[in-house]
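Only a single protein chain was left out; the remaining protein chains are all shown in position.
Letters A, B, C and D mark the chains as written, and numbering starts fresh at 1 in each.
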Amino acid sequence: MDLSMLWYLVPSVVMLACGVYGFVTRKNLIAILISLELILNSADLNFVVFNRYLFPDMMEGMVFTLFSIAIAAAETAVAIAIIINVYRAVGATDINIVNKMKH
Amino acid sequence: MGITLPILILAIPVAMFLILGIGGVFMSRKTAGVLGILGMGTTMTLAYIVAFTYFFSGSPEFIVEGVRQQVQLFDVTWLAFTQKLVVNIGFILDPISAMMLVVITTISFMVHLYSWGYMEHEPGFQRYYAFLSLFSFSMLGLVVATNIFQMYIFWELVGVSSYLLIGFFYKLPSAVSASKKAFIVTRFADLGFLIGILVLSYYSESFNFITLTHNPESVLMSTGGATFMGCSALTWAMVLIFVGGMGKSAMMPLHIWLPDAMEGPTPVSALIHAATMVVAGVYLVARMFPLYCVVDASLTFVTCVGAITAFYAAVVACTQLDIKRVLAFSTISQIAFMMVSLGVAYDRPIEGIHYTGLGYMAGMFHLFTHAMFKALLFLGAGALIHAVHSNNYTKMGGLRKYMPITHLTFLIGCLAIAGIWPFSGFFSKDEMLAAMFANHWFWGAWMTMVAGLTAFYMFRLYYLIFWWDENPEYAEHRPHDAPWQMSVPLIFLAAVSCVAGFIPFGELVTWNGEPYHIHIEGAVAATSLTVAVLAIALATVMYRKKNEWPARVKNMWPGLWTAAYHRFYWDEIYMFITHKIIFGGICRSIAWFDRHVIDGAMNGMAWITQKTSFAIRGMQSGQIQAYVLWYFLGALLLAAVTWLALI
Amino acid sequence: MDSVGNIIVYFIVALAIVVFSVLAVKSKRILRSATYLLFVLLATAVAYFQLGYQFLGAVQVAVYAGGIMVLFVFSILLTHKPDDKSGTIESHRRVLGIVASAAGAVLLLFALFYMPLPHDTSLAEALAGGPQITMHDIGEAFVGSNRFQYLLPFEAISVLLLACIIGGVVVARKR
Amino acid sequence: MFTNILIWFVVIPVIMMIGLGLCRNSGMKAIRAVMVVGSTALLALAIWLCVQFLQLRAAGVDDEMLFTGSWLWYAPLNIHLAVGVDGISVLMLMLSAIIVFAGTFASWKITPLPKNFFLWFCLLSTGVFGFFISIDMFTMFMFYEVALIPMYLLIGVWGTGRKEYSAMKLTLMLMGGSAFLMLGLLGIYWHSAPEGGQCTWNILEISHNASIDASWQYMLFCFTFVGFGVLGAMFPFHTWSPDGHACAPTAVSMLHAGVLMKLGGYGCFRIAIFLLPQAANELAWIFIILTGISIVYGAFSACVQTDLKYINAYSSVSHCGMVLFAILMLNTTAMTGAILQMLSHGLMTALFFALIGMIYGRTHTRDIRQMGGLMKIMPYLGVCYMIAGFASLGLPGLSGFVAEMTIFFGSFQNADLFHRVFVICATASIVITAVYILRVVGKLLLGPVQDKHHLELTDATWWERFSTVTLIVCIAGIGCFPNWINETIQHSFVPIINAIQAAV
Partner (left out) sequence: MDYSQFGAMIPELIVLGIFLVVFFADLIAGDKSRKCFLTPLTTVLFALGTVAIWVIPASGETVFGGMYVNDSATNAIKAILNIGVFIVFLQSAKWVESDEVAIRKGEFYELLLVTLFGMYLMVSARHFLLFIIGLESASLPLAAMVAFNKNHYESHEAAVKYIMTAVFSSAILLVGLSFVYAFSGGSLYFQDLAVTIQTGSMSGLLIVALAFVIAGLGFKLSLVPFHLWTADVYQGAPTAITSYLSVISKGSAAFAFFIIFTQCFGSVYSDAWEWMLYAVIIATITVGNLFAIRQKNMKRFMAFSSISQAGYIMLGAMAADTLGLASMIFYIFVYIVSNLGAFAVISTIENQTGRLSMDDYNGLHKTNPWLSFAMTLAMFSLAGIPPFAGFFSKILIFTSVTGTGSMALYMLVLIALINTIISLYYYLLVVKAIWISPEAPKVESFRSDCGSRIALWICVAGIVFFGLVPYIYQYCVSSVEASAGFLSMFGV
């Protein structure tokens, strides 16, 4: 049995799907951020897998993933700062609080 | 002949119009009146000079080998539609236009003079003279037109002058509506005229009368056998052009405006609605006569329309109460007479009918005499109205004692129109009847009957005004004869009516310029005289003294009388068509359609946009998760659709 | 033909990723969610190791599992009382979530299965296809300015991180 | 650049705008001075241009366009500021100058914000003049839109009645038309290159060089004709016109009905027909039907309106329909008639709207049922109104007659039944016109005075007289001496007719 590329891609897709599901259904802002991490992670995994299987003699994908992790960290940091800010302002991190502006 | 005179003939009236129209407000009544009369007098003099030169100078310019020529004194380009279709403004001189110059300027001058007295106390005196000048200009331009388009131009101008003059007393709603009616009805007829010109000029590629009438056969050829609904294009053209004439000359069924037009000042009625403008239709047919001859169906149409109108108008005239209306219907009837006369004047032998040209000459002759005596009658009526301040003969009666001059002149007019020898009407009517009998006995007999009716209703009118029963109100307001400004024209016209019959008209005016020797047809003359005398006798019996006969006759055929009194309900029919069908039906529904359907569609589009905007506002729900759902599904959908569509 | 060990490791990793991903988005307690995320991230790191990118795996563990998770836990503790629950909301949205994620998964899987790329290489072949990436290579790549060297992104991301620090401070500061 | 006389038609209004910008808001005298000087300068310029043009033509200069000039503007897209005039444009410039001149006097006492009013008014004039001098489609379109948009504010701020609705409707509909137009112009531009050459916006170059293939011509013709047709109030896109005119202030109605609607007709032949002759030959029938409907429909609608301005607006629909109708007949005479009709309708309708504005300014109503006998109270205005009415119903001696007759005789040259039927329908409109004109005259001016308060009203002031006399003189001038105009126009149509015939 060969572990071909798709074997690795399938979990990645599942991760993505879970991330989307989580984003759409979770009620808490931090939980949503957690879901987002799943999607980012899925993208990273894709890069790595493609790099390994398709272009094994190069390392663009890996480097991209490295930077991507850093970017994810930065995103998370800013997002968490904002969430905390909201928590300070309204005392909750519930998604249903931040829907006042609409239409 | 140079071009100075003809240009002056046209220029003086138009200059008068502009001077009086623009400067009128700064002038006194007297200045304006004098200016107007002087202007018209000058024009009349010039027109006489031109006409006399034409008829009697014998210059080779005008008469070649005894044949009178058609001469264009000048003809300048006014507007060039295409290379060939060029509209000119010019001055044609031929027997009929010369005759018309005389008629128009004479009557116009008389009316100018008469109005000075008649309109003395009316506001807008200056304006009135301006309009009279405008009318004179237009009518002169019409008769001297060298081409059909010029004629159409002035045709419209006389229409508008008529509109302005009928509506002169513009504060009276009846005058306003009468003027509107006159304009619109004639305008409708002019539509026919215009389409006729369109058709004719398209095929003949010319507007010019001389080109058209000198070789009518080639015009017929140029249509190349084009037909529409079974009639040749030329027939259509000529009939449509005649429709224009029907409008102006108040032929059935376009006659309804003329009786109402009597709302205008009486001198105006005398000038426009008796002597000049209303005979424009006759003049038109005479002008285009050779073309009518090549399509004789159109000439038959003219005859039939004329015959029906003549009888109808005569019958209606017998029942009217308003003296001006009686005269109006009488005018319609007399013009119809001329139409019939032209209609029967075939110029080429078909199926045994000989060419005579008599009808043409007689029609023109009657046009001339009728202009004189009808103007006389109207001016006389004006004097009466001036005296008793009413149009209605029930307010009159027994006036012969109070207004001798008016009485006498009016009587001359009545005798003339009734066709009693030696008055002018006798001669012209006799020639016309002769022409009709020559064509077909039916036309002759029919029109003789109309002539009898004419004599009857005219003398009915005469007796009711001057005899019958004296109105008791005269005790308070004693009627008297008109001032000299009004009497002079009456006397002059009466004199003309007495002697005009002896003019050797056939020597002067014929269809082809060759002289025609008038001779009285004894049988016809005797018949018509007899009929006329009998009719006068009947009128005398019935109306000379107040008696029961009129009422009895009325009760004998009450339905007929009422119908005739209501002019056989033509106005009501028109009212129904215009108000109910065109206004109420077409216009209102179109206006509704515009507001609700077209406009509604535009507003509907705006409404739909607004509604869509509201309908999709749920998309912007304020929930981040919904946003992301849209985002993600949008991306997926984009991919999926593209995938399915492209691969 | 890949070694059985690799296959077993793969299955463990895959199972861990799938199960913990699902748990991370279904768990009612937020702290547990975060923990499950940690497991997912660790499993991913294992996959990186397995795919031959040891350095990357290390970074994944250090930055993600270490740094970011700490941030998460910290912020969760800051904003939640210990017994707080973070359940799913509104069932219609759950359905929509399933639909969206399923649609996405199906589309992506289809796309991946039908991709016009060679996907029958085995892991062993792939690992053998290129040289082992050493720390030295990576170091070279990060400070070089030639093709396939990443000095500029490296500098640029430092600015980004600085900006994020400033941003984070501005936002989180009380005034 | 400024040595070209035509440029000054745009420059002068711009200078006027700058001058107005320097005036104080309340400095009515300064504002009037700027406007009078400027509009007089424009009128003088137009007359001078006309004289020059005729002299050159008389001297045998036979180019399609005279006074041409072309200055590269947007080089990458080959957009030029290209100007040039033929006889038609000269006359149109003349018309515009006259109406701007008259409009200035007609809005002598405009309130509120006179400065802003005249600023927008000048912008509108800039657009109009610019449109007529341009021979580059891009600049033409630009000026076209420049002329459209000030309408919104002019109607919205200074209008009466349902002004907000009307202004919005007018603006949106006209802009909708220009959307189609834009697309058509783009298509022409991109197909204007002969065999790999450079594309051009220049009308003359396109007409000489381009051979757009038929299928594109059909599409582009429809777009451009509809685009211009909306402004020309073609059925069913006319509905902006009644509301818009009814609510606009006097001078704006004058300029809009008098000049702006002419832009539509002018564009139709200058672009749609001239550049797409094959499609014009093939597809004219569609628009003949629509414009034929316009003529009759507008006239019938006018018959039952009670608001003076609505009557004239519908009358404009009818008359402008006549313009487009004649253009579609594709022969010299009819198209000449169309131009004459543009001039005539421009002057006449400007006169109408000026008078209506003056009457409204006194009686404060435009409902003819509430007025009557005004001839007695304000004879000057009454007489002018009657003259305008007579011009409208085609009285010989006034301009309307000349125009309509030329149209009818030209249109009748098309011998097939289809054309004939529509020509006769169009001809019938002159009767309907008479009906509604006389109805208004009868109710408004004649008859007894309806409202006793009206007895105290005054007649026209000197500036009102000045404004109206200017227009009446022009109307009568065209009506009495039409032939030089006629010849000028006919000569200018030669290239267009050649293009049409070449494409048959």
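What we mean here is this: a residue touches a chain if its C-beta (ideal position, glycine included) is under 8 Å from a C-beta of that chain, and two chains touch if they have at least 3 such contacts.
Everything numeric here is computed off the predicted structure, so don't read it as measured data.
**Q** According to the contact rule at the top, which chains on display are touched by the left-out chain?
**A** Contacts of the unshown chain, counting the full complex: A, B, C, D.
**Q** Which candidate, D:A33, D:L77, D:A415 or D:V494, sits in contact with the chain we can't see?
**A** Of all options in D:A33, D:L77, D:A415 or D:V494, contact with the hidden chain holds for D:L77.
**Q** Residue-wise, where is chain B in contact with the chain that is not depicted?
**A** Those residues of chain B that touch the unshown chain are 606, 609-610, 612-614, 616-617, 619-620, 622, 624, 626-628, 630-636, 638-639, 641-643, 645-647.
**Q** In the full complex, which residues of chain D touch the absent chain?
**A** Answer for chain D: residues 25, 73-77, 79, 113, 138, 141-143, 145-146, 149, 152-153, 156-157, 163-164, 167-168, 171-172, 175-176, 179-180, 182-183, 186-187, 189-190 touch the chain left out.
**Q** In terms of residues, what is the contact footprint of the unshown chain on chain C?
**A** Against the left-out chain, chain C lists 107-108, 110-112, 114-117, 143-153, 156-157, 159-160, 162-164, 166-171, 173, 175.
In this section, only the chains that are shown with their structure count from here on.
**Q** Measuring centre to centre, with centres taken as mean CA positions, what chain is farthest from chain D?
**A** C
**Q** Which chain is in the middle, if each chain's centre is the mean of its C-alpha atoms?
**A** Nearest to the common C-alpha centre lies chain D.
**Q** Need the CA-centroid distance for the pair chain B / chain C, whole Å please.
**A** Those two chain centres are 102 Å apart.
**Q** Compute the distance, rounded to whole Å, between the mean C-alpha positions of chain A and chain B.
**A** Distance between chain centres: 96 Å.
**Q** From the mean C-alpha coordinate of chain C to that of chain D, what's the distance rounded to whole Å?
**A** Centre-to-centre distance between chain C and chain D: 70 Å.
**Q** Could you say which residues in chain D touch two or more other chains, in rising order?
**A** Touching at least two other chains: none.
**Q** Quick check: what residues of chain B touch more than one other chain, meaning two or more?
**A** Residue numbers touching two or more other chains: 625, 629, 632.
**Q** Okay, in this complex, where on chain C does chain A touch?
**A** Going by the criterion above, the answer is residues 1-2, 6-7, 10, 13-14, 17-18, 21-22, 24-25, 30, 33-34, 37, 40-41, 44, 47-48, 51-53, 55-56, 59-60, 63-64, 67-68, 71-72, 75-76, 78-80, 86-89, 93-94, 96-98, 100-102, 104-105, 108-109, 112-113, 117-123, 126-131, 133, 137-138, 141, 148, 150, 153, 157, 160-161, 164-165, 167-169, 171-172, 174.
**Q** Once bound in the complex, which stretches of chain B touch chain A?
**A** Listed in rising order, the residues are 617, 620-625, 628-629, 632.
**Q** So in the complex, which bits of chain B are touching chain C?
**A** 625, 629, 632-633, 636, 639-640, 643
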